[in-house]
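Handing you this structure, nothing more for now.
The chains shown are only part of the set, and none of them has been moved.
As written, the chains take the letters A and B, and residue 1 is the first residue of each chain.
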């Protein structure tokens, strides 16, 4: 599926501030980046930095006054992996060094606190089938309520509150998977047909020696996902991190299918 | 200074479990590893994995029944950096991709919650001088009380409780530094003259384009520190992570100075 992505970020910076942008689509085997362009008005020279595993290009810049970033990309998504429930867990002692940290708890994913729950609730399942059961449990037990969480909300908070947005679902998925010894990381993405259109958050789990997408919200099709960045949780993958003060003026994300 | 390190870890595993060991000293310009040897009884084939920046060699193994790990090393420590307060902060937009994550909050370091405190308390200071002031503040305001914290204790918890152990001091140092826009990471280490002898935890801060050690506990000399692993917080640098059940039988760490 060929997708066209258009992002417009308009902000006002009362004083000069460093900004880290992470809006650029990743070039990956299952998402072929045909062309893309990031332009920024109202900011100093852009300094790109590489992401991890080729995912997560970011751009440092210094903004002041009126700030306008535009990003356009055309991407061919061709994602035909085996269904998740056919994938086996990788033995822990075979995990590569770069994957190990995704077993650990993080700021918003207190995986260590969910061990008893996960062991009991998803007993008898393993690998991808276990991950699917986790996603189903979350879809059944949580309500998707815009505005119900904020930047302080952790997985444990959302587990108690039984409501959240995509970021909370992803934090819980990652926490459950890690608690079961399955490495999991957060993914920021563009998602076709997401309503309302916005940046999306989901997870990747490490199964059968590779990373595989999973989304507990059920709000997006996996063949319409274009990954941007990966990380331990929401802070790592924020589309814009501002080291200072700024006011949003307007912001839009559009993902449309184009004829092939 | 030449140091000899001897570690003995004796555990009992009622059932087979994967274990990740992180006890091996790092080979670094300021700590020359002359020789070292890790031997493990009661565990399957050892699988070493590399650390980050050459720090943090780890070993995967599978343990069952009686488990005995021994590690011996001889290290020349020659650490003569400039004093911390001569080091300047690096502009955020010049941070390398691998350093950026050490700006983020993590499981035990809720850096985002300390921003107002740090801005107010350490106003007017920058770079290494600011980091030193943070270490002094912690030494003055916290009491080092063995047993006062546990594996759930976060930096914010210790900030309220005003007591902790080396791990808590390090979590607070890292949180304060990150809240001030200075990348900081936890370091596990062997420490000469630490009393009682044990694994130690301190931090590294990114100043003037490099990582520099800092220790808020004041319990160890910087020229007697041998780094083992680095990471976002205590979970990343645990000397032994057990994915299953185990009982400690005995455990000892010895660091002695040897004639040169």
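Descriptive notes on the structure:
Simple rule for what comes next: contacts are C-beta pairs under 8 Å (C-beta built on N, C-alpha and C of every residue); 3 or more make two chains touch, one makes a residue touch a chain.
None of the values given here were measured: they were computed from a predicted structure.
Every protein chain here shares one sequence; 2 sit in place, and the complete assembly counts 4 copies in total.
Operating definition for what follows: only the chains that are shown with their structure count from here on.
Spacing of chain A relative to chain B, judged by their CA centroids, is 29 angstrom. Residues 18, 20, 44, 47, 49-52, 58, 60-62, 91-97, 100-101, 104-107, 109-110, 112-113, 151-152, 181, 231-232, 235-236, 243 of chain A are the ones touching chain B in the complex.
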